[in-house]
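Note that this complex is displayed minus one protein chain, with the remaining chains in position.
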Amino acid sequence: MSRIEKTFKVLKDQNRKALVGFLMGGDPDMEASEKHCREALANGVDVLELGVPFSDPTADGPVIQLAGQRSLAAGTNVAAVLALAKRLRKDFETPIVLFGYVNPFFSYGYARLAKEAAAAGVDAFLVVDLPFEESGEFRQHLDPLGLDFISLVAPTTPDNRLGVILKAARGFVYYIMVKGVTGARVDIPADVAGHLDRLKKHTVLPVAAGFGVSNGSQAKDAARHADGVVVGSALVRAATEGRLAALVREIRQSLDG
Amino acid sequence: MSRIEKTFKVLKDQNRKALVGFLMGGDPDMEASEKHCREALANGVDVLELGVPFSDPTADGPVIQLAGQRSLAAGTNVAAVLALAKRLRKDFETPIVLFGYVNPFFSYGYARLAKEAAAAGVDAFLVVDLPFEESGEFRQHLDPLGLDFISLVAPTTPDNRLGVILKAARGFVYYIMVKGVTGARVDIPADVAGHLDRLKKHTVLPVAAGFGVSNGSQAKDAARHADGVVVGSALVRAATEGRLAALVREIRQSLDG
Amino acid sequence: MKESDKFSAVPDAMGHFGVYGGRYVAETLMPALIEVEKAYAAAKADPAFDAEFRSLLKHYVGRPSPLYFAPRLTEAFGGARIYLKREDLNHTGAHKVNNTLGQAILARRMGKRKLMAETGAGQHGVATATVAARFGMECDVYMGEEDIRRQAPNVKRMNLLGARVVPVSSGTKTLKDAMSEALRAWVAAVEDTFYVIGTVAGPHPYPVMVRDFQSVIGVEAREQFLEQEKRLPEMVIACVGGGSNAAGMFYPFLGDATVKMVGVEAAGHGISTGLHAASIEAGRPGVLHGSKSYVLQNADGQVNNAHSISAGLDYPGIGPEHAWWADLKRVEYVGITDVEAVAAFHELALLEGIIPALESSHALAEARKQARRVGKAGAIVVCLSGRGDKDLESVLEYDERMRK
Partner (left out) sequence: MKESDKFSAVPDAMGHFGVYGGRYVAETLMPALIEVEKAYAAAKADPAFDAEFRSLLKHYVGRPSPLYFAPRLTEAFGGARIYLKREDLNHTGAHKVNNTLGQAILARRMGKRKLMAETGAGQHGVATATVAARFGMECDVYMGEEDIRRQAPNVKRMNLLGARVVPVSSGTKTLKDAMSEALRAWVAAVEDTFYVIGTVAGPHPYPVMVRDFQSVIGVEAREQFLEQEKRLPEMVIACVGGGSNAAGMFYPFLGDATVKMVGVEAAGHGISTGLHAASIEAGRPGVLHGSKSYVLQNADGQVNNAHSISAGLDYPGIGPEHAWWADLKRVEYVGITDVEAVAAFHELALLEGIIPALESSHALAEARKQARRVGKAGAIVVCLSGRGDKDLESVLEYDERMRK
């Protein structure tokens, strides 16, 4: 059983929701970034999404854009994030998902990337701009090594498409709650429940809902119909402001409470 | 015999050349202008060309343009110049030619203009932008009153055209020595003699050569093949600088010497 | 004489349209004008001249310009169907080039190696500099110092095209003075230089020659309208500065008695304020820049300064043929104010995605007024004489001032 499967299974057995936390690898530099990751992992993040920075993050809002820019300015690249994952893996069994845009991965070479990621203890990849139709080549390199390719589903995804995407899904499914870029929002959209129910008809995999969750009460709200929530921009901002551990604990408690 | 005829006849009998002097009527105001005219007449001008200012003097160089602007700014119009001519006529028998552009004359009305000009003691009109072809209507009003319409001839005027223009000429003929606008120039063009000889074949009228004469030696040069010279911009400038009488005397002496 | 013959019987041999027109210039220029007249008559009779002119109009200028039915403008005006004759799509952005091209070909035939022109907004200057470059001729453009300041981009264009822009500092330092200065300069350079006049004004043969070169506008518009609507329009409207786009548009329709024609002068701040450029409405016959026509002038026959937000209409005279058409009442001449023109400018941009020249906006504003009168069953053809890129600054500044 993979780390991701195990994590969701354990949580399910405990009737708890997963907290999927995003942090940008190398933001603002590698040392601080590693500290933040360890803080997040130590305080209750169940799955770590570790961002690989990209110069043109077309699906990200200002908070993650700036995190990526800081990281790039500090010289971060794919190899450096792999190394970070490897160091984290030494001390944590938490699943690690590398999160990014396709070009740095493509540029690194899928074959080499898959091999080194597996060796570093990475569990999965989530590539924002690699939709199902274009993901075949990358998956071919991931599958044999037991690395999951996380599928994204949006409120705009129609039923027929859901079926196709979810049939090939691995690990867990990432449900994008809002039509928009990443970034903290005030309200969880009203239609989330309906979409999640619709989604559940097509998959037995756990579903994590994300985009726009910024605090404990929102997390609880979003998690109601899902198996977990993803918190990204809010964690990144909290890390910048030195209150990462506190926020992770707050969300954790809210989810568990 | 008209004043113009008489003037040229007397000069010819004396083997002297005519000095045709131009001053802008009303420049810089009517009082000063009258003083300048009297100075010019008293010091040896044989024919006075009295300028009627126009807003758009397309054949004049900067000196006469500015003179016209000063005159207009002082409120000069056709009636005022006629009145000036009338005052001058009281004390001088010198021929007076009203010199200007057609629009102020046309606007004044040719019939009224001719009548009042004759009454004021004006002898002729020289209208820069009223070439032979367009002059018929104006002439119809001038002829019965014995007012001459002075014809202009240019170095560009071809022979066949010379014939037509000069057949209708009255008083004297104004030969424009240069291709260009009014204004003092350094040299008298080399081809003047040839053009004047050509011209003489078509007319028995006296010929005055003008455009570009600014001092005594140039005047003498220009007058060699003509019956007189026209001096305009140089007089206007001299008037501005308080040396009008001196310049008129210099030219007079040079012409007579 | 048939109605239509009346209009082709003018001008007479001396360039007179009734009492208007003619040749009021210094004798030094007369032979040059006669030379241009003869050369033009010969060119007109020479199929090779026409062939070259047509070919360059097609391949260089981009003619025919479209006759565009403007559905959203029509709807907004609430009456007649509005068609726009798209001179804005010509090379250099206005109708001016039709004429400069014709004159440049003629100048080359005459063996001249240099062109000169006057310009106000710079449109005619650019169009002349353009054809001078095309034919490898030198080019001097006379432009008032005030206009050089106001129309800096067009000065840059002329320089890039290799022309020399000669600053004119006399008088009000605008178009009227630039034309006066150009006439002065021509006197001195008359032997090797062809003076390219930019509108249907000036001494004979310019008014008739420019009208002929610009007639391609009306000839095309008439054919295109017939093709699109299978009949003739009820009305044709064009703005009138010197009157070249209007003359080119109207001339081919003169014989069509059912077609009403309206020439639109710039009424500036309003006729009553004296700050306008409405020569026919508020001027009287006089002589300016070589021909007799309606002129804005004071009681003494001194020419007044014109005023219009549109630099291309900001001229105190008008072509003599227009004066004649006005007296015959074949064409009606009306005034449109700055305010009305600017409103029409915005309206066309917002409704049809076409930014018109401020000059052309005067014609559009008049079309708005006429649309209901003509009615939904009818159609109005408006000459969109140029594009408005040159006018962005003027309009934005104007809007800014109005807001205050």
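Letters A, B and C name the chains as they come in the text, with residue numbers starting at 1 for each one.
Keep this in mind: contacts are C-beta pairs under 8 Å (C-beta built on N, C-alpha and C of every residue); 3 or more make two chains touch, one makes a residue touch a chain.
Just so it is clear, the model here is predicted, and its values are computed rather than measured.
By the touch rule given at the top, the unshown chain touches A, C in the complete complex.
Touching the missing chain, out of C:V25, C:I82, C:A121 or C:L161, is residue C:L161.
Listed residues C:S65, C:N98 or C:S180: the one in touch with the omitted chain is C:S65.
Where chain C meets the omitted chain, the residues involved are 58-60, 62, 65-69, 72, 86, 88-91, 129-134, 136, 153, 156-157, 160-162, 346, 349-355, 389, 392, 395-396.
Where chain A meets the missing chain, the touching residues are 53-62, 65, 69, 72, 77-78, 101-108, 128-134, 152-158, 161, 165, 176, 178-181.
Keep this in mind: only the chains that are shown with their structure count from here on.
Contact topology of the protein chains: irregular, matching none of line, ring, star or complete. Chain nearest the geometric middle of the protein is C, using mean C-alpha positions. The most distant chain from chain A, with centres taken as the mean of CA atoms, is B.
Per-chain CA centroids place chain B at a distance of 37 Å from chain C. Each chain gets a centre from the mean of its Cα atoms; for chain A and chain C, those two points are 67 Å apart.
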